[in-house]
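For this depiction, one protein chain was excluded, whereas all remaining protein chains were kept in their positions.
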Amino acid sequence: MKEVFAGAENIISSLGFTCEENICAILEGRPGIAPDVKHEYSPESLPLALVERQRFGELSGGLNRKYTRLEKMFILSVKDSLARCGVDASAPDTLFLITTTKGNIELLDPAQKAAYGKDNIYLHGMAAKITRFFGNPNQAVVVSNACVSGVLGLIYGQRLISSGRYRNIIVSGGDLLSEFIVSGFLSFQSLSPDACRPFDRSRNGLSLGEGCGTIVLSEDPGIFAEGEPVRLAGGAGSNDANHISGPSRTGEGLYLAIRHALRISGMDAKAIDSISAHGTATLYNDEMESKAFCAAGMENIPLNSYKGYIGHTLGAAGVIEAAICLQSMKRNLLFRSLGYHDHGVTGNIQVIRQTQEMPVNTCLKTGSGFGGSNAALIFQKM
Amino acid sequence: MEELIQKLKEEIIEVLNLEEMEPGDIDSDAPLFGEGLGLDSIDALELIVLLEKNYGIKIEDPKDGRKIFFSVRTMAEYITEHQK
Partner (left out) sequence: MPLLIRKYCDIRKQRVVVDGKKVFGQEDDAAARLFLKSVYRHFRIDYPKFFKMDGLSKLGFLTAEILLGDPAPAQIHAPENGGIILTNASSSVDIDKKHFDTIKSREQYFPSPSNFVYTLPNIMAGEIAIRHGMKGENSVLISRQFDPELIVGITRLAFETESLTFCICGWVEMNDEHYESLLFLVGQDDGLSDGDKSREDIIFDPLNLMKRYKAVNEWKN
């Protein structure tokens, strides 16, 4: 079984188009969530974390019109990642692994669909366009598993390299906001009227966001241009087996995923230096997570949610937030959990109140999502 | 009121996909949630949509839902009170 290394990360979000831009905003405590005053995505002017339109237009201007907005975003993100490592995207031993919940869902609108091929509404069609752009000969693996897609995608990437199937895997997760998505969450009454506040006593719902994140996985630590490479030690998934949209009240499912991830990585809870939780800021999710982390003996480990900065980016969340974890580890910084002031969950977890310097050698990233899924992965410095 | 209650029963069966039920199976005063029909949180949200779509009534505070949707009769009473 080979060791797997992660790096060359890119983030496109409401905070910017590179890791540097995103981290800069995080260090300034500057969230990307703002009211949708144009009512583009719903009859209400909800707080949303949108990718900046004009700049995106400029950056993607060179790309052919035949690519949808989301495909352009994937391509930009992967391009930036490839510039930071020596991976040959067109090699047969390189695989693309795409994670998304709704892909090009706006193509359900016949007016939009007209401009693209009939396959483009399908996730495999979208993925094929991306791999073709980079000249990759393999069919992409596409994971579509609600909000855990990104974390699960990274876990599968790690296993595929560890077992010798591929040498390099480009894991890229993306989702864009649309009327389709926003209307659905409105019907769930799960959206906060202001910027979300994970783990806070006054939290009252999530803030939707969009973006794309890319992380390159490789068996060769020397392939990364910047910084010390970090190992993706392992991970696991689980199901609450409780309800299709509400998290389990006990947190048992997430606890199982964490326990398996620790066992697979050969670590125990004490070895974890920081936790990037799912932290959507709904009443039940955050409560459930706090119970799971405490059950796993992690109540004293500094923990945050990044959703106070970038919102909930759905199929991109796992990859984007894992990329922020990598940045946290490379910079030895614990980032403040934005939106948290008063402790609002039963479990006595240590939510990070301010950004601080601290050696971060290991990091646990978790995700939970509709369908009762949970996933947990562990990064570790060499 | 009885006419409205009957209509509501039919609508509830339809929007909540209670396939194997007839309006006669639903007791007008029995709790809809908890023991009654065993409806869950998604069903509660769906009833909020029903009120808006079929009766033009928008529930401002979802927490009021518990009282309004206690039984078919309480739903009917709420509609009668608030329908324009």
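Chains: A and B, in written order; residue numbering restarts at 1 for each.
Here, a residue touches a chain if its C-beta (ideal position, glycine included) is under 8 Å from a C-beta of that chain, and two chains touch if they have at least 3 such contacts.
Just so we're clear, the structure is a prediction, and the values are computed from it rather than from any experiment.
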Omitted-chain contact residue, chosen from A:V51, A:L256 or A:A277: A:L256
Contact residue for the chain not shown (choose from A:Q139, A:N300 or A:T346): A:Q139
Candidates A:K79, A:H243 or A:R331 - the one touching the absent chain: A:H243
Positions on subunit B where the hidden chain makes contact: 15-20, 42-43, 45-46, 49, 52-53
Subunit A residues touching the omitted chain (full complex): 43, 101-103, 105, 108-109, 121-125, 127-128, 139, 141-146, 152, 156, 159-160, 163, 165, 179-180, 183-188, 234, 236-245, 252-253, 256, 260, 264, 369-373
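Following the convention adopted for this analysis, only the chains that are shown with their structure count from here on.
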Subunit A and subunit B: spacing of chain centres that average the CA atoms, whole Å: 39
Subunit A - residues contacting subunit B, complex: 187-189, 243, 245-246
Complex contacts: residues of subunit B adjacent to subunit A: 40-42, 45, 48-49, 62
